[in-house]
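Below is a structure I'd like to ask you about.
Apart from one protein chain that is not included, each protein chain of the complex appears where it belongs.
Which chain is which? They are A, B and C, in the order written, and residues in each are numbered from 1.
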Amino acid sequence: MKYRNLGKSGLRVSCLGLGTWVTFGGQISDEVAERLMTIAYESGVNLFDTAEVYAAGKAEVILGSIIKKKGWRRSSLVITTKLYWGGKAETERGLSRKHIIEEIVRAMTHVINQGMAMYWGTSRWSAMEIMEAYSVARQFNMIPPVCEQAEYHLFQREKVEVQLPELYHKIGVGAMTWSPLACGIISGKYGNGVPESSRASLKCYQWLKERIVSEEGRKQQNKLKDLSPIAERLGCTLPQLAVAWCLRNEGVSSVLLGSSTPEQLIENLGAIQAIVLPKMTSHVVNEIDNILRNKPYSKKDYRS
Amino acid sequence: MKYRNLGKSGLRVSCLGLGTWVTFGGQISDEVAERLMTIAYESGVNLFDTAEVYAAGKAEVILGSIIKKKGWRRSSLVITTKLYWGGKAETERGLSRKHIIEEIVRAMTHVINQGMAMYWGTSRWSAMEIMEAYSVARQFNMIPPVCEQAEYHLFQREKVEVQLPELYHKIGVGAMTWSPLACGIISGKYGNGVPESSRASLKCYQWLKERIVSEEGRKQQNKLKDLSPIAERLGCTLPQLAVAWCLRNEGVSSVLLGSSTPEQLIENLGAIQAIVLPKMTSHVVNEIDNILRNKPYSKKDYRS
Amino acid sequence: MKYRNLGKSGLRVSCLGLGTWVTFGGQISDEVAERLMTIAYESGVNLFDTAEVYAAGKAEVILGSIIKKKGWRRSSLVITTKLYWGGKAETERGLSRKHIIEEIVRAMTHVINQGMAMYWGTSRWSAMEIMEAYSVARQFNMIPPVCEQAEYHLFQREKVEVQLPELYHKIGVGAMTWSPLACGIISGKYGNGVPESSRASLKCYQWLKERIVSEEGRKQQNKLKDLSPIAERLGCTLPQLAVAWCLRNEGVSSVLLGSSTPEQLIENLGAIQAIVLPKMTSHVVNEIDNILRNKPYSKKDYRS
Partner (left out) sequence: MKYRNLGKSGLRVSCLGLGTWVTFGGQISDEVAERLMTIAYESGVNLFDTAEVYAAGKAEVILGSIIKKKGWRRSSLVITTKLYWGGKAETERGLSRKHIIEEIVRAMTHVINQGMAMYWGTSRWSAMEIMEAYSVARQFNMIPPVCEQAEYHLFQREKVEVQLPELYHKIGVGAMTWSPLACGIISGKYGNGVPESSRASLKCYQWLKERIVSEEGRKQQNKLKDLSPIAERLGCTLPQLAVAWCLRNEGVSSVLLGSSTPEQLIENLGAIQAIVLPKMTSHVVNEIDNILRNKPYSKKDYRS
């Protein structure tokens, strides 16, 4: 496993983390959850991501009981969780953003000062909101966030490739990305529509099915077909290529994997093996960019 | 129930709250207290107001034991209480207000940092004192107050309509108002003097009786008689009209009701129903203003 | 009993306090200690002064066990104690005073933030050291001291009458004074030398005896003889006159009494009775000044 610092903080995280979204306490059994965590931990993964709301609190409980059962030292793990104060929508009805943000920064600083957490970060915040949280923290001598969790994959690049690098260079905030396979869109299994056993066929994932069968979705599947030869040439699978492609971005501290089966997890973890990630040369990356044709334009190149 | 943010904070309070002043532990029995709280809670009220000094501490105890008995989750409730450091009069004998205020802000910040409270506010402070508390909090990086509790009803408008809006816009302090029926003056029962069974006939409410029978008091009763047709036209009672009139002011986060019987409470809670509050159009409000003739003059109109 | 604010803080202290210096755990038995505290408490004294070093820690223990035994509520009492970090002499050997003072202010702020104390003050610090503690507290947003304990009696006036008023007006620091009878010199019992049963005859109070029989000491005894007629005229004893004289200074928040017998304590507490303190008119104070001839010169009159 490779490790990177989370933003400019001193926290070292494995460049691949295990997410528990839509799986723990929901789609998969506790036994599978334990197998997945064991595979990840033994592969050197030290980052496990959960949230209060995942499976109505069950994801956090399952995660904790597995760690306890396995006897892994707490200090060897980085657990990220997410808290919400009431519905987001409420806070947007004409309220002053500055006050709300100050309140959140104050609460997070309190949580850290009480020893309940070591760091705090944001999830799905805009660059401007993060910048505001940072400046409020600086103004009132509170603790600024260290990372932002953002969606990042072959088909969604703008925020992670343009906005977060600037935040990283200015205020040290790192990127922890999720959905490297675009909710399974990049798994390759939707090349010929939506099979019955897939996630997109579930009733509550109607939105995913719609996205796949849309005009835009079909274009994406075509691009994936064009990327397949590259994966084959490198000797890896398409999902491995997609994960490795995320990691080729040095600005990404960790990519959260959300596998639902041991086989999938092992496949995805394979993305950092010698036969994949090191082959992400600028030549290969350019080749991929030529197929994707969605490289965001950035005035400043922080990664030159 | 409708909910509003308390000032510019992230705290969501029901726009009608239940006060325990002069009732809990005093005028009413514990059984009635429980019935009142249950009616309020089931109507969506999440704000309950008490104070250390109400009924010599008994109001706080009764409130707590009812919540425990009913099994309501603490996190679903907003409990406001009030603390005093010695008599107010003492602090005014030529002492430097700035030092006292700094001490209070420091103590409140300590209380919040210790996790004993989430927010703090003031009660019956002047706009200047609140501004001073805010600037002291900013100067020494402490936590500023989020709201002021102020008296507000048809016959007392200056502070809530002129001073607090300015504080809200400048420093985010919200208004939580009490006495929407002016200690019962607006109940309609004093139209023909003070009946024997009313609060104003109690010995310790001699001051209230005097206020009602005074020159000023009789003028108020006359205005109430003029308002009655409007209430009738809207299809509500006079107290409902009075409560809805308070709530028409968007700058008021919550109106604290201090009912002593279930019937009164249900009547007052009715003020937010479809047949009352939404009918508080600018036309109706103007009509009321023409009767009251006490609209305070404000240089700046923050509510245009 | 009369109460005053401690400096510009919100803390109300009785204008007479009970000191435990040289008595509790030393000169007097635990039974006498309890009787003294009971007399004081029942006279309205809410301020009890002790220190870690008094009687090698025993004074603090005795004080605590009496309060517990009597069942007095802790919140009804103001207990002042003193802590030392190593010998004072050490810190003066060419060390930077600023660093040491910052360390003390930081430690005291910590003690208050931990809830172990509510306020902190200094004892026997110079005006410049207090000013430095205040400015360090302001610079680093820590809690400034609220009072200085200083010696104050008919024969020692400079610090309390000239320096502390300036500190009070500039930074709100109040004066809590001790030794109102100048270690017994003003008791009247040394008018004809040092009697065998007195404190000054004890071996460890050799310095006191020397002070009394010195040239300066005899002059003081002569002044006391001249003050006796004034006490007689007012209808009080000389010690009562001396204590009342300290209290006539509005800048003194509290005068600590260090009586060793119930009779003495009752006599001293009598200084605030109607027949003594209110008679400290400017005429009487001038009369006393004419005898003492030691009124310190102050450029600014803060008490006009």
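Odds and ends about this structure:
Everything that follows uses one rule, which is that a residue touches a chain if its C-beta (ideal position, glycine included) is under 8 Å from a C-beta of that chain, and two chains touch if they have at least 3 such contacts.
These numbers were taken from a predicted model, which means no experiment stands behind them.
Touched by the hidden chain within the whole complex are the displayed chains A, C. Residue C:110 is the one among C:110, C:124 or C:225 that touches the chain not shown.
Contact with the undisplayed chain is limited, among C:29, C:141 or C:214, to C:141. Contact residues of chain A toward the unshown chain are 3, 5, 7-10, 12, 112-113, 115, 141, 143, 172.
Residue positions on chain C in contact with the hidden chain: 85-86, 90-91, 95-96, 99-100, 103-104, 106, 110, 113-114, 140-141, in rising order.
Throughout what follows, only the chains that are shown with their structure count from here on.
Chain contact topology: the protein chains form an open path, each linked only to its neighbours in the line. Chain centres here are Cα means. That of chain A falls 47 Å from that of chain B.
For the pair chain A and chain C, the distance between mean C-alpha positions equals 66 Å. Counting partners per residue, chain A has no residue that reaches two or more other chains.
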